[in-house]
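Heads up, one of the protein chains got dropped from this complex, but the rest are sitting where they should.
Chain lettering (A, B and C) follows the sequence in which the chains are written, and residue indices restart at 1 in each chain.
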Amino acid sequence: MNIAIKPHEHEQHQLGFVRRYIFSTDHKVIGKQYMALSALMAIIGGFSAYIIRWQLAWPESSVPGWGPIGPDQYNAIVTMHGTVMVFFVAMPFLLGGFGNFLIPLMVGADDMAFPRLNAMSFWTQCVASLVLIASMFAPEGPAAAGWTAYVPLSDNPIYTGVYLGQDLWILASALEFASFLMGGVNFVTTALNLRASGMTLMRLPLFVWMEITAAVVFLLSVGPLIAAAIMLLLDRRLGTSFFRPDKGGDPLLWEHLFWFFGHPEVYVVALPGVGIMLEVMPVFARKPIFGYKMIVYSTIAAGLLSFIVWAHHMFVSGMDPRLATPFSITTIMISVPFAIIVFAMIATLWRSSIRFSAAMLFALGGLASFILGGVTGIFLGSQASDIYMHGTYFVVAHFHYTMFPVTFFGGFAGLYFWFPKMFGRAMNELWGKVHFWLSSLFFNGIFIPLFLVGIGGSPRRIYELSSYDMLKPLQPLHVIATVCALGLFAAQIPFIVNLFYSMVRGKVAEKNPWHANTLEWTLDSPLHHPNFPVPPRVYRDPYEYSVPNLSEDWLPQDQPPSLVEAATAAR
Amino acid sequence: MAAGAQSVSAIAETDHLREIPAGKMAVWIFLASEILVFGGLITGFVLYQFAHGGFAADAAHVKWRFGAFNTLVLVTSSMTMIMALASARADDRRRVRTYLFLTILLGCLFLGVKGFEYRGEFREGFYPSSGMFWSFYFGMTGLHAMHMMGGIVINLMLLIAATRNVSSEFLQRRIEYGGLYWHFVDVVWIFLFPLLYLT
Amino acid sequence: MLSGWMPPNVSTFGGQIDSVVYLILYIVGFFFLLAEGLLIYFSISSRRRAPRQAHYNRGERPREAVWILVPALVVLGLDLGIDSAGHHAWELEKSIRPPSTIEIKVTAKQFNWEFTYAGPDGKLGTPDDVTVENDLHVPVGQVIRLSLNSEDVIHSMWVPNFRLKQDVVPGRAIPAWFEATKPGTYEIACSELCGFGHYSMRGSIIVQTADQHAKWMNDNVLHAANTSASAK
Partner (left out) sequence: MNETIDVRRESSLYMLIWAWLVFLLIAGLVIFVLPVPRTAAVILIFSLAAIKAVLVLRNYMHLKHEHLLIYLLVLTPALLFLGMAITLIPDIVYRHHLGLGG
């Protein structure tokens, strides 16, 4: 059986507006839909961050634009912020958005392997987002047990007073998982089955490798959490006793099942973001990626290792103390593949010829911040220092230093970079650079103080620092962080204006404005459906920049060798 | 094997992965994550069982004869499902329909027996809230039953496709993929049965 | 460097934890500065200048790859060093619980800490036990053994000065211990989200000299037990 299923909806150009832009099965439209949805959810996530920051800096005053905030509401907002940002912004943006848009283009396919499943995945995500938003208006308030929903706090409604809100939260998460199950299946099959001729695995752009790894890691880790979510919902609604300590249930089972998914989930988000940086860097450095294969193998190794590190979230959870050292070893070992990836990225810059475009700045800035996020992880991965750092603001600062650079810096790098391919127009570079420098400044201004708050011993999810004498001196740090957070929000204004202005008024972009090699740049901007009028044929690796003795400093993947030889000879 | 000679050159410069039909790969990836959904529940059940020193007292109330009968039903339905695929390969539409119909019937029989069993347990006063064993019993069999219902719907769709004028290749492929799922649900039950009824 | 930020350590095992934190800080700080330094240096030195082209180099020859793999191996070696140092500190705090005559039952509940002392009979779990709320009085320089219990949800007993953090899980009695080296009052925070009162679930450990503690015990525990016994 040598038949791959070809997408059979080639008659896209005859479809009406609704089929074309709303219920579309075109991966490019779905990718943009995902991005739009995650941008809308990012407004909720960002607004909740604003409330949290304001409350922490000036607990006495009421939050402008929201009003006074009580401790139960604070917990709910913290929960929403985490859930929204991880599941409804980072994942749909990096996987749903960029993954959908880029994977078929980069592997040389006309669409995803299952276009209708793809559309269904997006609409499921939409419903999930709606359910989550609805949960915020539940009669007793939204879920308030943290994004980790530790039992029995989330299990027995009497502990938080939240009934429907928590159930809807579980439902929204379940729908979100279902959506990404469909999406992940699609990503992997597309990238493995629909590759253009000549596109061997070792010629795939690294972004595709990262997306495949992320999708596989997600698919293989989400099962236990789905099981746990079912158990939790049954506990709440049918009175089962899976997690009820008074009836023999064990809260640690939830923690194990949650983190079995929860830790790999970090890599599900991180890898695509790093993948975007890896795509952007060689283009603007005009240099091949240093050690392509090392990066591929490290990615796979990191993906595998991510399954056996979960208990480092639970060193002080009361689990068997003998488990700590094995998990500490595996956890800290995961720094090795990431060290290889990061060193390779840095080595790529060595003796390159860098053009600091907005996209490149975001990629470099993202890498620089991600390094700090990575190294601070060692403090949490070591069983001993985790006793001190666990559950403090150090953790908050650490994971924001990993998630923010990959999601936002990586995402912005991708947007500035692929915008011409998405909309046929370029974004304004100057305002892009302003956006970068302001975002970078304020981002560091938020979270470096929070590292210190954590080292000072402040627990997370604290409504008010002043309830502890020992934490009162740390209050000014929270004020700095909040001022910077307000700055970070303000820094997005140039971006938003630039984005919408460039969509309609931006400079019309040529086919390949950055002189990049990968397949999507061989196509007209904006793109058509099906993607490739002529099935592409791939002859070489994706990052052949500045090859000696060529007249041009780039060498597209689909340029036939005969043409290359001719060009060399002519020179 | 005309396709073979044709694909030699393609394989030479790429790899074998592309030969796996996309649909088959997708179903297997989906099943891979399903393994861990049931895996999570089974992990919880087995570990709790050890921690509580066994659920023997509660487990004595489930009727293993029903479970055994249902295992027989499900195993047989797996056989009829694969026979439907074999018939599809032979392009014998009549037998495809017969076997698919039998599979659906057996699936419904399984659910019927399960429902009857549930009714008996409710009458004896055992509910999902009656303790840890019953939490798992109803949770796991309930989730399995929901998978069965999904499988029955898929098989109904296949049956409808088999009555329509679809290409033989299309039907074969769809029955194969539907079958993979159906057999997976069967495999899950093969483990759930001894877990819940026999230990 | 961190000492200005971390609260002073007053427990016997806290020094070990701190030394692991510092060990990691030095190792990680070195790599952080190295990576950021190279990143900035390469970025600036490789900025585009007109006639020069980038150096074509794919980093796949072994001679090039060692630039990545050797540092990665160094990272691996240092990782294992951190693990081994961490293991000893961990064992000291979490696995080896020295014997002691003072055993206190800690009960966490929304949103209070309760400390149960053994009454005159010296045994926990008997009717003459005395429970105090939120303030734990202990003598300096003695091993105190705790048994952590929760009545409702997961809490976490976090005493920054002792470098002691342990989740309190309902359905389990989790052992912990500490030995304070300096008299004083140290705050206990809850560091696991436990409901709307999580932020104010504050307790204190009052470390007293032996004499003060003996007096306190006499006044509060032994006396209280006697009165409750005589009331019956």
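Keep in mind that, in the parts below, a residue touches a chain if its C-beta (ideal position, glycine included) is under 8 Å from a C-beta of that chain, and two chains touch if they have at least 3 such contacts.
Keep in mind that what you see is a predicted model, and the values were worked out from it rather than measured.
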| item | value |
| --- | --- |
| Selected from B:28, B:66, B:101 or B:118 as touching the chain missing from the view | B:28 |
| Sites on chain B contacted by the missing partner chain, in the whole complex | 1, 16-17, 19-20, 24-25, 28-29, 31-33, 35-36, 39-40, 42-43, 46-48, 50-51, 64, 68, 71-72, 75-76, 78-79, 81-83, 86-87, 89-90, 176, 179-180, 183-184, 186-187, 190-191, 193-194, 198-199 |
| Absent chain, residues of chain A that touch it | 192, 220, 223-224, 250, 252-253, 256, 260, 307-308, 311, 319-323 |
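Operating definition for what follows: only the chains that are shown with their structure count from here on.
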| item | value |
| --- | --- |
| Set of chains whose contacts include both chain C and chain A | none |
| Centroid-based (C-alpha) most distant chain relative to chain B | C |
| CA centroid of chain A to CA centroid of chain B, Å | 34 |
| Distance between chain centroids, defined by C-alpha means - chain B, chain C (Å) | 48 |
| Sequence positions of chain A contacting 2 or more other chains | 248-250 |
| Chain C, residues touching no fewer than two other chains | none |
| Parts of chain A lying in touch with chain B, wherever the complex brings them together | 1-5, 113-114, 117, 181, 184-186, 188-190, 192-195, 197-201, 216, 219-228, 230-231, 234-235, 238-242, 247-250, 253, 257, 260 |
| Complex interface listing, chain C residues touching chain A | 2, 5-7, 16-17, 20-21, 24-25, 27-28, 31-32, 35-36, 38-40, 42-43, 46-49, 52-60, 64-65, 67-69, 71-72, 75-76, 79-80, 82-83, 85-90, 93-95, 110, 148, 152-154, 156, 158, 160-161, 163-172, 174, 187, 189-200, 202 |
| Complex interface listing, chain A residues touching chain C | 70-72, 74-75, 78, 144-146, 150-153, 159-161, 245-246, 248-252, 285-294, 316-318, 321-322, 324-325, 328-329, 332-333, 335-336, 339-340, 342-344, 346-356, 364, 367-368, 371-372, 375-376, 378-379, 382-385, 387-392, 452, 455-457, 459-464, 467-470, 541, 543, 545-548, 553 |
